[in-house]
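A protein chain is absent from this complex, but the other protein chains hold their places.
By letter and in written order, the chains are A, B, C and D; residue numbering begins at 1 in each of them.
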């Protein structure tokens, strides 16, 4: 446990010092959404209709594109070997890295989201749900992504494989995330969507660390 | 010259074998646009209004997110030193890498664009201009990006820095790109925008390789 | 030459110049503001808002002038490796960013009544905004490296590459028909502005310039001292780093 | 710092290692008790690194078992990890972290209780204390290697698996390392070390990896 915290602290420090892709991706999330009005013109009603989609698509992109470097750097400089040789279950360390990744992507996205929602003229009724979906969705994205990143490490056609592997898993998160918000905006109940999102989070929380750890051991052989 | 081609061939091969981020980024580009209707609902008119913006914003993100690995990998494994020590102007080699980057991001985006435009119900009058703007715009993005990537090599917070350096220079491309398409869709003349885009391409073609090469030499000191 | 360059001469020079520029700044700005805000007539079509001009235009000029200084210093630093040039560039950046920012703000404040909008993606406005980002990028880059010399070089390259933007800003109004009005003061030949407006404008321009020089000298001086301290510390750190176990 | 290690034995029978669909070595017996050392020799590609990774538990043997005091180590990966220090070809140094930060992280990870005192002591022994605040990217090759070796001292572990540890080290540092290893063994530690250079490891048993290369396919023959 204390080891997990060590890892989180290190990865955060690294992200801060060298600006991991994730930090960039967040800057980028904000920028996209800010750019968007320039792209599609500032008509409030269009923006409003598109806001949920734009936010989620960008969030998805943000966390996904920072993923394929998640283990790569440690793999290349030999850190991964040593991590695999620490007296703890590798699964725990994976969770640590995922946590760090979420803290550097998911969390900032959540913080930024409402502000951006305003910029996009999203209906205020949606805000609560927006945050909820993000809270449930972004960790799921990080978890799934971590598994993909690990699986790809050893493999030859890395990136392609990763995207092909991870995207299909991402899509449902997007669909239900947007669904929930739209429902809320139109005053319909969004529990159903939220429950499904929660379910996905739990499932990935239980499965992916194990899968990722196994994959990493493979990569080190 | 033959050396430049060597580099292009190598980078393409690498991209294919290990799947550079760029490949993923393109997959993502397609995905986003395909998913977009989910996000904002399939009302044709909204989609039509937003299409140019969506396409360009995504293209911009796509090319930008594949940037920070452009020189990083070569820098870390010592290839960059050897590249700097080849009997050719480093500028030429930079152009080679930029070409490769464009072939793995810009070109696929261009190919995909019309298809996606259809999906987004873009007015058919816009297609020609869309392709033209992409043809003029995406290489500019790669060029400017290469300069940024070279400048931040070995910097702390490289990622954020990169976006800070590059995005402001990207924005005009976006603006004029979208502007041209919207003009064309509304049947107005879009030469002015296209000319500006062309001007930016020429300017960056003249400047950025030099800047990038100089920056790389610094990075190797 | 790089390690033998000697700051002493510069320090002496600065000590002589500084008081004069400081005094000049106060006088010029004082006179300029008085003439501009009180003594000069309101514009017949723009009304009182015209007075924004007395801040807007000089800051625009200085925003560009600072950048030109920076680019020139960068060239010197890259070609002759003169350490002083690095420091000049580094010191000029924040000042220039300030001027540019003021120009943008006053500009868009002025745009509201004049054009009915705070902002438009007009060629000059866009290029000016990019100038601001170039400043910010420069400042971020120069501090982003553990090895200051390396940061200075990278930033210098950026500054040079960004220099294309200056002529674009200057002539964008002539190349493209923009919202923004073309040069009237800085037009070659006779300026086409009423002296009652021209005089305070030029006074403000001079005042801004002397202000720039003053602040620049101050900053460079402190940079030199900082560099000296760093050098001492480094020599100590590495003093016996290469021998094992003491 | 490694005084309280009980005598133990680390052994393996009939080990075989397959990499890239190819048998690197086979029928290898291996035995190591507290205070002993093994010197791995052999041409490039003969399997020294592979054996070390195998002993570390990074590779699974194609046949045979690793035993610690008679119990298979793969039964309890964590326990085994706690017993060993592995120094590979890569230095695992983050360029943006300072020398001290780099070391402290690995020390804490290996043994959460390890404090800054031990870290400082380790750096001093390796002659890096003066560079403690310098970022990793500024280190010379040998300085990096020394930092990597400092891990051995910053958190105690009975078994040291060292893959060409003297690479990039100047002669003085090699002497330091030899001293450290002697101390470690005197305190009951074990050392397995692969090298092409000469390392002074008194009373170490030599293993020539090429002796275990299976006859039919010679080292350079590859099936990929």
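The rule is simple: a residue touches a chain if its C-beta (ideal position, glycine included) is under 8 Å from a C-beta of that chain, and two chains touch if they have at least 3 such contacts.
Just so it is clear, the model here is predicted, and its values are computed rather than measured.
J.: One chain is left out of this view; which of D:39, D:67, D:138 or D:182 touches it in the full complex?
T.: With D:39, D:67, D:138 or D:182 as choices, the missing chain is touched by D:138.
J.: Just the residue numbers, please: which parts of chain D touch the chain that's not shown?
T.: 19-20, 42-46, 49, 89, 138, 140-143, 146, 163-164, 167-174, 196-197, 220-222, 224
J.: Tell me which stretches of chain B touch the chain missing from the display.
T.: Contact residues on chain B toward the absent chain are 2-3, 6-7, 10, 13-14, 17-18, 77-79, 81-89, 220-221.
Just so we're on the same page, only the chains that are shown with their structure count from here on.
J.: Please give the pair of chains with the highest number of C-beta contact pairs.
T.: A-B
J.: Would you kindly tell me how far, in whole Å, the mean C-alpha position of chain D lies from that of chain B?
T.: Chain centres of chain B and chain D, defined by C-alpha means, are spaced 45 Å apart.
J.: Could you grab the centroid distance between chain A and chain C? Build each centroid from C-alpha atoms only and quote it in angstrom.
T.: Each chain reduced to its C-alpha mean, chain A and chain C end up 41 Å apart.
J.: Touching at least two other chains at once: which residues of chain D meet that condition?
T.: 95-96, 137 - these are the residues of chain D that touch more than one other chain.
J.: Give me the residue numbers in chain C that touch at least two other chains, ranges are fine.
T.: If we look for residues of chain C contacting two or more partner chains, we find 121, 146.
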